[in-house]
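Taking it in order: structure first as structure tokens, then the write-up.
Removed from the display is one protein chain of the complex; every other protein chain stays in position.
Up next is chain A:
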Amino acid sequence: MADKQQQVVVKRARHKSSVKDPGTPGVLKLTKDRFTFMPNDPSSPVKHNVEFRTIKGHKFTKDGTKQALLNLTQDQGGNYIFEFENFPDRNVCKDFVASAIALSGEAGRTVPEKSAVPIQDEQLSAAEMERRIKLLQEDSDLQKLHKQFVIGGILSEAEFWATRKKLLEQNYSRRPKQRVALKNDMWSTKPLADGQIFAEKPAVRQAYLNFVPNKMTEKEFWTKYSRAEYLHSTKNVIAAAAEAAEDEELAVFLKQDDMLVNEARKKIRQVDPTLDMEADEGDDYMHLPIQDHGLPRNDNKDVLDSQYEPYRRSFSQHLNQHAAVVLQGRVIDVELGDTRSVAEALARTKHAELAKDASDVYLDKERLERISRMTEIEDLQAPRDPAVAPLSIKDPRDYFDSQQANAFSTLGDTVSGAKQLKCSVSTREAYCSLKECISEIKFQGLTEPTINSEVAFKVLNGLAQNISSNKYHLGRNPNESVLDSLPKITREELLLHWSSIQELLKHFWSSYPITTKYLLTKATKLKDAMSQIYPKLQEIKESVQSDLRHQVSLLVQPMLQALDAAFAHYDADVQNRSARSGERPNGF
């Protein structure tokens, strides 16, 4: 990428209509908003003058291939293919084109937005405006809210963004782009040109650099490597040791990777010691029946001689290292064809890292300081807070079940609550009948049979049905939510109303206590907006199907309650205000 922003790029190029076409030679001139191509031969019809606004993307061939091509694609399917004399030229143009497209894309999109944004009172920097517009573009829900309230005139821009400062700041810092990871090919035996084996096993890389081409050819090297891998796969440690004793180059592959060990040690040292990594039962890897992350540990812990120890290879170690490398992605950006140069490049980067760490004395000092701060002297501390009783986490399904009954009681009378027991008998008579019943049994004995068989059968059926139907009740399936079971339109409406109510209520409650006229008008406007939403909620409740009605009511009820509370507060406040001011308009 060019170091300074270039305004104009001029390069010799050939314009081709297709890849095979030899093309017309000419000069390609790139500026920020357009590119022009003028053929060397003035009589040729191939002249282009295209704005970057119409260019949607660009493609290019890899460096090192036969042709250095740059293909600019348009929205409607047209494209412009340019061939350059060499790759550096092409790359310069490519980067310029990329930035030009990005710029024109933004400009194109911001133009219609600018007209939608109303005139503001506050002085905003261009950066701030850009940030807001970007946020609105990214989040469609936010955009909807913005359109509804700010453009509808209920809230002003300043108020809308006042509560979203954090969002704006967050968006400002660019998030690191995801990098492409390496292909996850653990078990391919072919040495890959992108150097994955070298990335994973630094000892192999070192061996390669040392042995090839001095001691053996590349083919021999990989043969020995495959032999080593084969030996490892048989898990025959003794055989591995035997072969290693014979062939010293093979031994390099079979022994443990010291460089890996050093790297791991360095990484551990870099971990912040002030991290509170409390060990709990979940960390107890020693006593789990299945160890090594789900792989059964071979229990043949034959006490092998210590000479065989270096030849042991643990699968989990291999897995960890592989995962670390895959996630790290491509360390070297350049596409190299030669194995040797890959190895060298990797070695270079590792050395660079090492050098950087070694020279970072300052980091070390800072770490030590932090450690000393954290290890406090215990007996100089203030008494700790009284121990809190541990949380008892209940099964969330219980909560769902129990809330249903609350809904029943709030939405309507309990089914049988309306019936009141009427006892029109005096106390004495009541006791008499009770005693009579007791003596009845005394003399007659228990009824035979105690229970009618049909009745018993019915009861059993009813119980069984009850128990099995509870299985399909709400809240049983953690993946399913009430919202998903609603029809799409209702769901969207509910969510929209919910977010608008949240926004309105937030501003409404924050404007109390009302001290200025501005707050009064604001509160009135908000209240009017809320009272418009209220009947819509009622409608939703009534319009939905009968089997979903209960769940929808459960969802809508708290919204209505919140609105009711706001209205009640508003009315009470208005009354107080008018009472205090002493004015009584006619009729009240």
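Note that contacts are C-beta pairs under 8 Å (C-beta built on N, C-alpha and C of every residue); 3 or more make two chains touch, one makes a residue touch a chain; residues count from 1.
The rule is short, and it goes like this: contacts and distances are computed from a predicted model.
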Listed names "General transcription and DNA repair factor IIH subunit TFB4", "Auxin-responsive protein", "DOG1 domain-containing protein" or "Exosome complex exonuclease RRP44", matching UniProt entry of the absent chain: "General transcription and DNA repair factor IIH subunit TFB4"
Residue among A:230, A:315 or A:431 touching the omitted chain: A:431
Residue among A:76, A:125, A:372 or A:439 touching the omitted chain: A:439
Absent-chain contact - pick from A:102, A:323, A:460 or A:489: A:460
Residue, one of A:372, A:450, A:516 or A:581, that touches the chain absent here: A:450
Positions on chain A where the hidden chain makes contact: 398, 401-410, 414, 416-417, 419-431, 433-435, 437-442, 446-447, 450-452, 455-456, 458-460, 462-463, 466-467, 470, 564-565, 568-569, 572-573
